[in-house]
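One chain of protein is taken out of this complex; the other chains stay put.
Order of writing sets the chain letters: A, B and C. Residues in each chain are counted from 1.
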Amino acid sequence: MKKFSQWVSSIADSGREFLASKTSNKPLDTTQALADLCHELCSSKGEALGTAIAHEVVKHYRQLDDEQRLSFFTMLATDYGPNAERIISCADNYRQHTDEAHYRALSEAIEPRRVRLFKRINMAPNGTQTLIQMRLDLFRFIKKQPHFKAIDTDLKHLMIAWFNRGFLILEQISWSTQAHILEKLIAYEAVHAMDGWDDLRRRLANDRRCFAFFHPALEDEPLIFVEVALTEGIATSVQALLKEADTDQPTSDKADTAIFYSISNCQEGLRGISFGNFLIKQVVLELQHELPQLKNFATLSPIPGFMNWLQAERKSDSEWLTIEDKLTLTQLDIPQWQEQGGQSESLKTLLMRLGAHYLSHEKSGSQPLDPVARFHLGNGASIGQLNWLGDTSEKGLKQSAGLLVNYLYRLDKVEENHEAFVNKGEVFMAGEVKKMLA
Amino acid sequence: MKKFSQWVSSIADSGREFLASKTSNKPLDTTQALADLCHELCSSKGEALGTAIAHEVVKHYRQLDDEQRLSFFTMLATDYGPNAERIISCADNYRQHTDEAHYRALSEAIEPRRVRLFKRINMAPNGTQTLIQMRLDLFRFIKKQPHFKAIDTDLKHLMIAWFNRGFLILEQISWSTQAHILEKLIAYEAVHAMDGWDDLRRRLANDRRCFAFFHPALEDEPLIFVEVALTEGIATSVQALLKEADTDQPTSDKADTAIFYSISNCQEGLRGISFGNFLIKQVVLELQHELPQLKNFATLSPIPGFMNWLQAERKSDSEWLTIEDKLTLTQLDIPQWQEQGGQSESLKTLLMRLGAHYLSHEKSGSQPLDPVARFHLGNGASIGQLNWLGDTSEKGLKQSAGLLVNYLYRLDKVEENHEAFVNKGEVFMAGEVKKMLA
Amino acid sequence: MKKFSQWVSSIADSGREFLASKTSNKPLDTTQALADLCHELCSSKGEALGTAIAHEVVKHYRQLDDEQRLSFFTMLATDYGPNAERIISCADNYRQHTDEAHYRALSEAIEPRRVRLFKRINMAPNGTQTLIQMRLDLFRFIKKQPHFKAIDTDLKHLMIAWFNRGFLILEQISWSTQAHILEKLIAYEAVHAMDGWDDLRRRLANDRRCFAFFHPALEDEPLIFVEVALTEGIATSVQALLKEADTDQPTSDKADTAIFYSISNCQEGLRGISFGNFLIKQVVLELQHELPQLKNFATLSPIPGFMNWLQAERKSDSEWLTIEDKLTLTQLDIPQWQEQGGQSESLKTLLMRLGAHYLSHEKSGSQPLDPVARFHLGNGASIGQLNWLGDTSEKGLKQSAGLLVNYLYRLDKVEENHEAFVNKGEVFMAGEVKKMLA
Partner (left out) sequence: MKKFSQWVSSIADSGREFLASKTSNKPLDTTQALADLCHELCSSKGEALGTAIAHEVVKHYRQLDDEQRLSFFTMLATDYGPNAERIISCADNYRQHTDEAHYRALSEAIEPRRVRLFKRINMAPNGTQTLIQMRLDLFRFIKKQPHFKAIDTDLKHLMIAWFNRGFLILEQISWSTQAHILEKLIAYEAVHAMDGWDDLRRRLANDRRCFAFFHPALEDEPLIFVEVALTEGIATSVQALLKEADTDQPTSDKADTAIFYSISNCQEGLRGISFGNFLIKQVVLELQHELPQLKNFATLSPIPGFMNWLQAERKSDSEWLTIEDKLTLTQLDIPQWQEQGGQSESLKTLLMRLGAHYLSHEKSGSQPLDPVARFHLGNGASIGQLNWLGDTSEKGLKQSAGLLVNYLYRLDKVEENHEAFVNKGEVFMAGEVKKMLA
């Protein structure tokens, strides 16, 4: 059976021939041509040619330059936005008769034309991919054109419906996976950059695991993937972890811990549509099934906002830092401090305390200030331990002062943790971490 | 890789254990328990346990009896419907400030709680199937509870988004298909009932083709399928067609025609969400690719509303029937008329003329009265020919007076036909059919 | 990737065009044409056209009638047999110089030309299948042409090499298997005939298992398959077993026993090449892995030679039957004896004792007289129990007097049993069976 996209492409191609006569006297590949097609796509009474026109829209859009795309979005913002007049008129009717018919009229009036446009584009081959690309473009434009935010809101709503969890497919990635998928992992790895195929091979060694979510409309394109190491005891250093992989060793029988050391979103255009929470829990279950001897499920995570916060504290009249502390922290200003200062017990004690404090008490509203903490604690994980000089890469030092956290995933505690976190802002921490704070 | 549903099921099961403590003192399997779960599912701030609760909802619903389901829907209609007060208040605000923020507030207010509930249920294993089952139940209740129609409207909207064409998968069905899928074809065949495995085998013979649409969330469940016969010239009798299949003969090189003799929707709970139009065109393209020698693509279709209309005309002061015609038509009242009356040239001429008239001129609003004609003509097909005594089965005689139509699908005419049909109500007919009318 | 056979077929077809010119003036489809092709196939110095000629041989052979096939085999027996003169001459040389060169010369001389012919035929598409068919034909002819036995010996030797265990593929057969494979199970079931698709469906119910061996050169053609029932305790009646299957019930958690109630060879042309021993043990391992709760692995087997032996004993001056016994056994001569005589305790006791005796003591040479006993005891199984009126079908009564045996497969006893059986002719029996003998 041929792939779906090929079929639709054929259909659309033959549809295009019929279209050709109608549009042959129009200049192609311009904003106006695209605007005409969009109009046709939305207004077409039937569906006989919907796919063909949608396919044309997709192809046109892909050929536009940035300026043309800007005018395309301007059109979406103005001509395809909500019709306030009609909404208000329907709302007035509804106020007088709050019955089903008037409710539906209002409901329909409120849907902006661009939503219908997006739905129809989604029928074309590569339609979903094009919409994801559009959203990526939008992100760039929004900075200067904040009113484009409304377009993004509409797009995101649709994507949330289309990328429903129930439609996601979990697949294990291994060295037996097809090369054209593996090369995407190299490209998409966002946490600990992959240095080509040899590095990838190590991360798919026998004592490693990798899982990804896929969606049927995005063939061979992972949405998100997580890299796992099977270790004896909880790993505390990412450099050690990456170095140790041995592609020839079989999975160790002694491994009692699964370390989630990297989780990467692949589709920037799906930003804000969360898959990670679900992925981690599903992978925990998968691993429990494959390797019943596993006792611990933990991340090995950076604290990416820590240094930003700390530097601000150092410069300010911080309530968390004594003058002595500030003095100790000057060690951080020495290049390669970790090689010498790493030896300093006082710096270690201080940074560990500050790290524990930052993770558990520094909030933005009711949420942890640190984005990674926000994600894992929001998922119902707890803080297991902090690791001194766990990540001595340049990035690790610059963002997290070399600290790494193990967030623990215990499925039987996830609910309890989650509720306490959401309702009371409570963060569960292992005893040792608590002690640092005291 | 295990199937998705198994994974979610495991996740949900472990989630359920956490739930268990909370719900253990409540009576299970009752409407109230289900109401509590629905409430929890909608209000849950996070998503940590969404899938688990959704899974519970699915399991509870499946155990309810009819009376309990009725109260469930009553709850959906009353407690989970649109909040008129909030809508009106948001609309008032919007009237004063038609800005994005107030638009979104209104937009959000307008979405009934049950829509959120349905979306969350859809995350559960078998969630989609349960919602389809709910809709089936709804169909039964709506007759007595017309206000349930609003629930159905919401469900249908969601299903249209989820069953987007872009997510459908076309698969060829053959004698090499898995038995548990084939047995569904026997069950779902709606046009010409299948008499067990031997009949199925014939319909999957070498000079037959069968295609179906599937959706990733409904594993191994066809949504719709079409049965095709490859013939020399356009087939005119369905009984001949079904009898002639030869499983041992290779596909004839002489076949120049693909006859779509049966198209069956499989999921009654997806009623109103159209797949047929798209399926036929995609299959035409597939067949053109596999067998370039094919020249004609035609259906062999019943006229299911013909006899109903004709009997009404006979009883009324019809402008289409002379007294002589009415006399001729009395032959239809003779049992087994087709065996004798089939011989009557006058009856044949009259019925063929009336059939052509009924198909092309009898409308319900701007649409053909006959549902099958409505479907194919709306897809851009034309009327190729009428076949006398094409279906001599009991059903064929009772509904269509034994007449069959060949609707022609010419992809290069589909647009033209479709537009003329939609805009001007024009029906394209072959010359000979036109002559009958004259 | 297209299937191998299609490719070879194309190659062969284009080869055939080249052949066509050479053979165009010869009469086709006759023994002579086939003889010429065989000659060409064997003598061809290179391999450039080997496959093409082999394909021709295959096609010719398939068109021959019985008489023509008879002359084909006569040719194989006379012209393609061992060359005694050359063998003796080479043997003489070898006697004088027992070195490698003379050994190889003798070794080559001893291979009959037909062995080379068969090897080359095996390269053609469907070559293996054709050779299996040839062997089937041979079986018929051998009765009147005992010298054809030598051809069969050569063919069988080759097949043993080609159907090496290392090349067999075990596959589980279920209701999700492709229909065109399932229909072969219906056709090939040799022990308890299957009554169409509904019966098959029951035998693939959730508490049943089915496994088959396949070989890469015989696509979609099972070589042998075994049917298993999962039961609580050891099943004693095959009629009960076949009736009880419930396709909707999930596999019972209480099942502690796997009953191998039917094992069927599918390719009569592979007769004498044993797969069953290996299949049973592999399936035991598979089931142990899937369902660790299984405690017993046992067959439910007929004693097909029992009645033959018994009737002979009744007519003879048997040392195993007293006159009283013979009197008791006259009950067997009453039609439907099992319905009445089944009640007779004396008949039961006698038949059970005689059954146990027949299985364990009646030999043909050093082997059990009963073919089924020979197979299972030779595999290292032991006799677990005898079941009175276990098979009340016509065949069961006629062959086995309604008795069934459970042979037990305990992998940790298989070696011990096997060695005792092979070396000392010992048969392991459960205590109760032994008691019957006493």
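Everything that follows uses one rule, which is that contacts are C-beta pairs under 8 Å (C-beta built on N, C-alpha and C of every residue); 3 or more make two chains touch, one makes a residue touch a chain.
Nothing here was measured: the structure is a model prediction, and the numbers come from that model.
Note that the undisplayed chain, when the full complex is considered, contacts A, C. For the options C:R62, C:K149, C:K254 or C:K398, the residue in contact with the chain missing from this view is C:K149. Of the candidate positions C:C42, C:L64, C:I87 or C:L369, contact with the unshown chain belongs to C:I87. When the full complex is taken into account, the listed residue touching the unshown chain is C:A217, out of C:L76, C:L117, C:A217 or C:M429. Mapped onto chain A, the footprint of the missing chain covers residues 175-180, 182, 196-197. Summarising the interface, chain C meets the missing chain with residues 1-2, 4, 7-8, 10-11, 14-15, 17-19, 45-49, 51, 82, 84, 87-88, 91, 94-95, 98, 100, 103-104, 106-107, 110, 119, 122-124, 127-128, 147, 149-150, 153, 158, 161-162, 164-172, 216-217, 274, 277-278, 281-282, 285-286, 289, 378-380, 411-412, 414-416, 418, 422-423.
Here, only the chains that are shown with their structure count from here on.
The chains other than chain B, linked only through touching, come apart as A | C.
Distance from the centre of chain C peaks at A, each centre being the average of the chain's Cα atoms. Between the CA-based centres of chain B and chain C the separation comes to 50 Å, rounded to the whole angstrom. Centre-to-centre separation between chain A and chain C, using Cα means, comes to 58 Å.
The residues of chain A never reach two or more other chains; the list is empty.
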